[in-house]
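For reference, the structure is listed below as structure tokens.
Heads up, this is only part of the complex; the chains shown haven't been moved.
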Amino acid sequence: MTAERALFARMVSASEEDWRAHIRHEFVMQLAAGTLPEACFRRYLVQDYLFLVHFARAWGLAVYKSDNLAEMRRAQRLVAATLDVEIGLHIDYCRGWGLAEAAIAAEPEDRATIAYTRFVLDRGLAGDRLDLEVALAPCVVGYAVIAAERMADPQTRLDGNRYREWLGMYAGDEYQDIAREAKAALDEQFARRGGEGRFPSLAANFALAARLEAAFWQMGLDDVRSGIQRK
Amino acid sequence: MTAERALFARMVSASEEDWRAHIRHEFVMQLAAGTLPEACFRRYLVQDYLFLVHFARAWGLAVYKSDNLAEMRRAQRLVAATLDVEIGLHIDYCRGWGLAEAAIAAEPEDRATIAYTRFVLDRGLAGDRLDLEVALAPCVVGYAVIAAERMADPQTRLDGNRYREWLGMYAGDEYQDIAREAKAALDEQFARRGGEGRFPSLAANFALAARLEAAFWQMGLDDVRSGIQRK
Amino acid sequence: MTAERALFARMVSASEEDWRAHIRHEFVMQLAAGTLPEACFRRYLVQDYLFLVHFARAWGLAVYKSDNLAEMRRAQRLVAATLDVEIGLHIDYCRGWGLAEAAIAAEPEDRATIAYTRFVLDRGLAGDRLDLEVALAPCVVGYAVIAAERMADPQTRLDGNRYREWLGMYAGDEYQDIAREAKAALDEQFARRGGEGRFPSLAANFALAARLEAAFWQMGLDDVRSGIQRK
């Protein structure tokens, strides 16, 4: 019977604490309440830009690791969504927050960014495409869950919230569709390449990826407090 | 002084015989003369469709192996050119030659197709992006050279030639530009990631790739003669 | 019930014709009968030496793709068995057949060698360790099956057979143990990383690998007949 539940939901259940540490991270809660210091958000934006470069690499790798044309095309769309749209939006968005592209590109990658992105790529290269997509799911699907949850939360304040646009983007139909597709792809691959015996290791990698995402949010908060993390 | 010559031209000079065996292969000469048996061309078309799937995988891998956004975007354009345009053209073209898509997809991959495509992917994974692009060059640039040479050859017969469209496509500006870009990318990467010490191994892989391309043409001719190569 | 059968046996059943084409190839039958021309065997020996280099690379890759120390150590033992023992034996053996090491290393890799070895490596990189081991199984386990079957066959002639040593090595306890371990590893990984849904794609890759092994034997015969395959 559990086998009939969606893989994503099962992995969330199996990593409850780590998952919650990611999707209800203090950074996210303050962002939704509009109380997040701007310096924290700027720090996040810059690192998220650097993150997206490796995110596009991960989907390029997924093109290589595809078993058929449909899989290749979905990976290709995500490379394009990242390189043609998201990275551009980030640059525009950063500019709106007073960050020039040159300044972003010159920023050193934080260890939290390195840890999550390279963990994902290693899972993708050591394992198969399902391992890769499972390691990416806390990011791809996680952002959709975070935005949807916060939009539905009465504590969230949209009026006058500097971060409203960010919430709106990830809560919007376009991004929610990407997340839905990603969940469906997990189920399709688990049926075709998985099996119950594989669940524990997938769930463990999902939990670790969620923890690395939580560390990514934490970096935004920490940096401002201490400045220690910077190169 | 040799260091100033373009890498592509130097690799061609260093592998003269293998290169000629590829670009002036009997298959190509008969195609330009319009004397190639249709069965040979159909055989080639089907295997070339199967080849393109791995070609797209190779450029997906190149997205992963890129050092910067510009490199990623060029690889992404080649994934798109393959998946969005070339594979579609092949299917249309095959249909024009009486081959349905389902029939093509059901065809077993010939050993010549396996040998070249997997050799390329292995070079790309064992080495860096320059190794990958060098192994792809006899295909990417080779087709442009073949079509341009044949178009300039007085022996080539275009009137009533069933293969005229094929020659026209690869001799056309769009494809010639792709080849020019590929040659420029080789030089740029050789400057940034290479050096004279690396030339012998690049030239050896280029020569082997050219030989595997020649074997790919030969497969088209052999199959018809003997049928032995088929599964 | 089928799920309880060993994965190797199931893959053999699913690829009957391709498997038989490999393990009862004319080359093998002639070798067991002692009627194989020496030139064929020499040709095979040289290409098998070149094959072993990539075989060791494949087990190095398996070290990287391991999930735990026990998996790493088994892959490490196979790297060592190849580099420390098999390649040395091959060189000694070739010498006994009048082939100097320098001559072997200078020989161009045949397309049949390239096709099988690079197919294996691509499966290992695009997929996970189970995909890698499945692609290797027609070699690792196949040789043990071939030698055991031929030893049990009344048609096999050992007295005065020049190839007796070859049969004895692969029929011997040491090699048979390696094959047994390889089959056990397939079951262990299929339990931990597989599931029924994955069987069709594993069986398809196993069948293709068996076909590429059959082509490898064929190369030994063809070359002598025609010399065409050589560079």
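Per-chain residue numbering starts at 1, and chain names A, B and C are given in the order in which the chains are listed.
Going forward, contacts are C-beta pairs under 8 Å (C-beta built on N, C-alpha and C of every residue); 3 or more make two chains touch, one makes a residue touch a chain.
Values in this document were obtained by computation on a predicted structure and should not be read as measured data.
Here 3 copies are displayed; the structure file describes the full homo-oligomeric complex as 4 copies.
The definition used in the following text is that only the chains that are shown with their structure count from here on.
Among the other chains, A has the CA centre that is most remote from the centre of chain C.
Of all residue numbers used at the contact between chain A and chain B, over half are used by both chains, marking a mostly same-residue interface.
With angles rounded to a multiple of 5, the C-alpha fit of chain B against chain C returns 180 degrees of rotation.
When every pair of chains is scored by its C-beta contact pairs, the maximum goes to A-B. Once the centre of each chain is set as its mean CA position, chain B and chain C turn out to be 30 Å apart.
In terms of their C-alpha centroids, the spacing between chain A and chain B amounts to 37 Å.
Shared interface positions of chain B, defined as residues touching 2 or more other chains, are 57, 121. Residue ranges of chain A in contact with chain B, taken from their complex: 53, 56-64, 66, 69, 72-73, 75-76, 79-80, 83, 87, 121.
For chain C in complex with chain A, the touching residues are 64-65, 67, 125-128, 131, 190-198, 201.
Chain B makes touch with chain C in their complex at residues 57, 109, 111-112, 114-115, 118-119, 121-122, 125-126, 208, 211-212, 215, 231.
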